[in-house]
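One structure follows; several queries about it will come next.
All protein chains but one are shown in place.
Every chain is named by a letter (A and B) in the order it is written, and numbering of its residues begins at 1.
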Amino acid sequence: MNLEQKIEAILFFKGEPMSRKRLSEFLGVGQIEVNESLEKLKENLKDRGIVLQEKENEITLGTRPELSDIIEKLQKEELNKELSKASLETLSIILYKNGVGRSLIDYIRGVNSSFTLRALSIRGLIEKSIDPEDSRRYIYKPTFELLSFMGVKSVEELPDYQLVNSSIESTAQNFSDELKNEENL
Amino acid sequence: MNLEQKIEAILFFKGEPMSRKRLSEFLGVGQIEVNESLEKLKENLKDRGIVLQEKENEITLGTRPELSDIIEKLQKEELNKELSKASLETLSIILYKNGVGRSLIDYIRGVNSSFTLRALSIRGLIEKSIDPEDSRRYIYKPTFELLSFMGVKSVEELPDYQLVNSSIESTAQNFSDELKNEENL
Partner (left out) sequence: MEAAETEAIKDSAYQIKTSAFEGPFHLLLSLIEERKFFINDLSLAQVTEDYLSYLNKLEEYKTDEISNFIVIAATLILIKSKSLLPNLNLTSEEESDIHNLEDRLKLYELYIKLGVKIKEIFGEKIIFAPLERKHDTLVFLPDERITKENMMTFAREALGRIPKKVFLPEVEVKKVMSIEEMIEKLTERIESSLQMSFKDFSGVAKTREEKVVVIIGFLAMLELVRQGILHVAQENNFEDIIIKKQI
């Protein structure tokens, strides 16, 4: 694999600006090689739907400026789509267990919730933060706007909060017991 | 701007799987044009850092499998690369049959697979959908996540896929006969 392909993959994966310096450090190659490859990449992307964008020393991949109209239209449509049943279900779990990790949501729903969590987060219904107990994981909470939209000051005001919350807690207990059993194999 | 560029930009922006149908509706062009442009896009991405992945009627962009090591270093969330024996058996049936009901999985494995199916579904490696041939049943299919972990752009790239698929079809008749017998019990 050549340097140009590597850079393209990295920028595509990260989706946010990166400095040339950081790129050369990360790839363990000199600044000159990185610059050369970036030139080649720019050339390669000439007729593509994505372009290399540069701001000061930071570079990123983005959609072609001429296509901004359809991208805006897409964004609007995606945002205004009806929430799926999966989204509403996931949201309800986050409301009744304020600060819940993805693995517990997945366990309760029996399916993987990654895409659903993204959709909820894009619409400003939930927010994620780093799990204080494990820095490689995130926990999810309802946003302040969501609570006020629902007319509650805190999640405790939700109907049957104690009941549903303790049911989630005991599920969490079963889940961690199962995980321990698996580890002891 | 041509269709291929538009599609590339849309897939890049979305960063998630999209159906061919949605693409053609959104762009207001026929399915045939979309398919043609996707073929061209695939061809153009041949020597790039990103690839087009396909699964039935869905498509998505991802990083090139050969660049796995580099991108993995950028990935913060932990990756679970372990598969139990039961998971391997179940996954090989689902991958090579590409859409299979639980009763057939159980029949081939000789054991009840519901626990394994749930665990794989929570990991996001398989997904269930309603059987198009019988709306009372579910069929299990590989997800993009599973194809990604296998480093393939489509199921056809799986080792010995064509070979195995033809040999399975001939033997599969017995199962459907047997399954029908069991239902009549």
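Heads up, the rule we're going with is that contacts are C-beta pairs under 8 Å (C-beta built on N, C-alpha and C of every residue); 3 or more make two chains touch, one makes a residue touch a chain.
Since we're looking at a predicted model, the values are computed, not measured.
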Touch as defined at the start, partner being the missing chain; which of B:71, B:139 or B:155 qualifies? B:71
Across A:20, A:40 or A:118, the one contacting the chain not displayed is A:118
Residue list for subunit A contacting the dropped chain reads 12-16, 79-80, 82-83, 88-89, 91-93, 95-96, 107-110, 118, 121-125, 143, 145-146, 149-152, 158-160, 164, 167-168, 171, 181-182, 184-185
Contacts of subunit B with the absent chain, listed as residue ranges: 13, 15-16, 51, 53, 60-66, 68, 71-72, 75, 79, 81, 83-86, 88-89, 91-93, 95-96, 107-112, 114-115, 118, 144, 147-153, 159-160, 164, 167-168, 171, 174-175, 178, 185
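By our rule, only the chains that are shown with their structure count from here on.
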Report the inter-chain centroid distance for subunit A and subunit B in whole angstrom, where each centroid is the mean of the CA atoms. 22
Interface residues, subunit B side, partner subunit A - complex: 1, 4-10, 12-16, 26-27, 44, 47-50, 61, 63-64, 66-67, 70-71, 73-74, 76-78, 118, 121-124, 127, 143, 145
